[in-house]
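Every protein chain except one is present and positioned as in the full complex.
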Amino acid sequence: MVESIESWIALLLVGVMLSAALVALLSRSHLVAVVSVSVLSLGLTLLFVLLKAPDVAMTEGVVGAGLSSLILALALSRLGLLRSTKAGATDE
Amino acid sequence: MMEMVLYAGAVGLLVIGIAGLVLSHHLFRQVLALVIAEAGANLLLLLAGYRFGGEAPIWSEGSFPSVMVDPVPQAMVLTAIVIGVGIQALAIALLIRVRQQTGTLDREQAVIEMREALDQELGRFSTAPKPRSQYAPKGERPLYPVVEEGQDAR
Amino acid sequence: MHAENLALLVALPLLTAFLLQPLSQKFAVGWLAPLTVLVTLLLTLQLGAGVMEQPISSVMGGFVVPMGINFYLDGLAWLFLIALQLSLLLLWPRGEQGQSVRVQVLMLLLTASSIGLLLSGDLFNLYVFYELLAVATFGLVAAGESRATAIISFRYLLLSGVGSVLALTGIALLYSHAGTLNLGHLAELVASGELVLPLSAFLLMLLGFGVKAELFAVNGWVPEVYATLSPRLSALLAGVVSKLALIVIVRLLVLLFPTPEASQVLLLLGVLGVLSGELAAWRAQDLRRMLAYSSMGQLGVIFIAFSLSVEAGLLVGIMLSLHHLLVKPGLFLLTEQRFQGWSMVLFILFALSLVGVPPLPGFWAKFALLTGLVSAGGWINSTALVVFLFATVVEASYLFRVVQHYHQERERHQERGRAAVSVVGQDNSGVWISTLFATGLLLTAWQIQPISDYLQQLAVQAGDRQQLSAIVVGVTEGRP
Partner (left out) sequence: MSREQRSLEWTPLLFSGGLAFLLFTLFIATMFGEPPMRAGAMIQQAGGVELGAANLVTAVVLGYRGLDTLGELAILFASATAVGLVLSTQNGESDKQASVFPDKIFLGEIFESASRLLMPLLLLLGFYIIIHGHLTPGGGFQGGVILAIALFLPALARSGEIPLNHATIRLVEGGAGTLFILIGLMALMQGESFLQPLLQPGEIGALFSAGSLPLLYLAVGLKVGAELAALLVHLSGESA
């Protein structure tokens, strides 16, 4: 039965990750996009734990959800994308 | 069922990432797409070493577990994740510079700027008929618009 | 010489790279980086003494092979190591760019990764070195003088990023079939029929590693990047670095995927590369982009050559690669300044060899490909043959259009009673280095027979899978 519980958790995580990926690419706000990439990283972290890879999970958690999000947030501020939406980015 | 779900997730991330990279019109979204594709590839690599009923390859309570997952892909994914973040940071830095140089983060716009700059800098030799590129601007406009810093943020 | 010293070839440039920035705050260290390359060159010469008879393998950390990563030096790797390091020394950035410590650091990392690509015998390790090479190149592109450097470097990064994702996927697929990534070990398993690798893994890795080898479909970066890099760096990338990725692909093909299907894929992509590259070069508006496009075409020809059978293909491919390695840097260096007198002579010489006019080496390489394709037969090879001949005609047409153009320009200047073009204090070092490449070309033409014998030996060795697995894995018994 453990097997199937794991499968269900995996299914849930995969669903969250795929939708986060879609949101990251389709949403109009850049901020939402960055947040969804972080959510994706978190999902991946949990999945790595499920797959018995604690080292990788830790790295993904620290690097993917932490550092990478920090870099992207800095990018948002440096690129002036916090306010403008995707559509309005180049309308001057 | 588990492998179906996992492979669907990994391949899904990979393909969403690559498709997003091709389809995005915004350079920042392209970076995000690359990050997503990398996540998918990392997951695929990790799945290559998973064993049913395996434990993490770590010494616990005086011995290694009798069935362990393969440590090699884990080490490789570790490496790949860190490589990925390095490349991501470089991509962001380049984007900051792109915005300084061309004043835009729109993909097509940036390509137009690039071609203009190149044509202007390299125009040394022109015997062949000049083709009109599909990206060529229509009508009169200055060759290289001077963009003030922070213009598009206002 | 101690085989374990192979590791030094990668470790020393890395060490210098790490030390360069802290040191540069105290001393002027402009000479340190080229010196390191000189040292590794000498080391290579020493290590390669007996390599034609017996290739050497050294495992990092002293582990047994499928567990650890090994370096493998055979004749092919040795020859390209020498070519790489000589070119690096000749083409090391000077002037304003060379002053920057960061550029020096990136060049050292480029050196280390290129050497690693030639030596490494482990797939994932190859991937790591390939990424290092890519990142160093992005930095060097971004350091260029053009106003468009950032966007060009960014686009290159994205394309290369897709490539590396695909390569990683290929590696994952391969690992889940094989459970090992050591090339020698894999070659042994494949040769004994114990393991059949899916062709798609080859395709994925081909597209991944093909980015740097200017393979068709992933070569969109070529014209932009070579147009913005300084002529020296364009010469380096087009001449040598593209060949390193090519050698990785060839090793994959020969060792892991010795199937006709894999060769046909390579042939197809090669043909498409030739067509698209040469036609784009014909339409190009400026010399640098023309050379870049034509480089894509010539790499396509080399891919066609490697797609022939292992025995014939390796030799022809190596010949064509070496020829391109001499000619393309020479041509790119000439774009540093306007053509006049001597540089015109050099350009014509390179162009003649590129087109394949008899006494020059280009002719022999192309002739070998021609006979190879004819004897291979079949409609696919015949198509490739037609494309190849057509490409040669196109090549000749655009190269001599350049000559004609500059000749006319010169006459126009002379009619107006001016000296052709003479900028005072112009840096002529590019022409001198180009002259060196031309000398190499002429020497090759002169000694064509011994050189092709040597290459023949080299190709046989590089195609010998049994020897490789015997040396790398250390298992010889039980196999004929």
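Order as written gives the chain letters A, B and C; numbering starts at 1 within each chain.
Here is the rule we go by: contacts are C-beta pairs under 8 Å (C-beta built on N, C-alpha and C of every residue); 3 or more make two chains touch, one makes a residue touch a chain.
Computed from a predicted model, the values in this text were never measured in an experiment.
With respect to the full assembly, the chain omitted from this view is in touch with A, B, C.
Only one residue from C:A7, C:I348, C:L385 or C:I448 touches the chain missing from this view: C:A7. Looking at B:L47, B:L105 or B:L122, the residue that reaches the missing chain in the full complex is B:L47.
Residues of chain C in contact with the chain left out of this view: 2, 4-5, 7-8, 10-11, 14-15, 17-23, 25, 58-64, 66-69, 100, 102-103, 105-106, 109, 112-113, 116, 120, 124-125, 128-129, 131-132, 135-136, 138-139, 142-143, 150, 153, 169, 173, 175-182, 185, 189, 198, 200.
The chain not displayed touches chain A at residues 53-59, 62-63, 66-67, 70-71, 73-78, 80-83, 86-87, 90-91. Those residues of chain B that touch the chain absent from the view are 2-4, 6-8, 10-12, 14-16, 18-19, 22-23, 25, 44, 47-52, 56-59, 62, 64, 68, 70-76, 78-79, 81-83, 85-87, 89-90, 92-94, 96-97, 100, 149-150, 153-154.
Everything below uses one rule, namely that only the chains that are shown with their structure count from here on.
In terms of inter-chain touching, the protein chains here are arranged end to end in an open line. Chain A and chain B, compared by their mean Cα positions, are separated by 14 Å.
Spacing of chain B relative to chain C, judged by their CA centroids, is 25 angstrom. Separating the centre of chain A from that of chain C, both taken as means of CA atoms, is a distance of 38 Å. Listed for chain A are no residues, as none touches two or more other chains.
For chain C, the set of residues touching two or more other chains is empty.
Those residues of chain B that touch chain A in the complex are listed here as 1-2, 5-6, 8-9, 12-13, 16-17, 20, 23-24, 26, 28-29, 31-33, 35-36, 39, 42-43, 46-47, 50, 54-56, 58, 69, 74, 77-78, 81-82, 85, 88-89, 92, 95-96, 99, 104-106, 109, 150-153. Considering their complex, residues 14, 17-18, 21, 27, 30, 34, 37-38, 40-42, 44-45, 47-49, 70, 72-73, 76, 79-80, 83, 86-87, 90-91, 94-95, 97-98, 100-102, 110-111, 113-114, 117-119, 121-128, 130-131, 144 of chain B touch chain C. On the chain A side of its complex with chain B, the touching residues are 3-4, 6-7, 10-11, 13-14, 17-18, 21-22, 24-25, 30, 33-34, 37, 40-41, 44, 47-48, 51-56, 59-60, 63-64, 67-68, 71-72, 74-75, 78-81, 83-84, 86, 89-90, 92.
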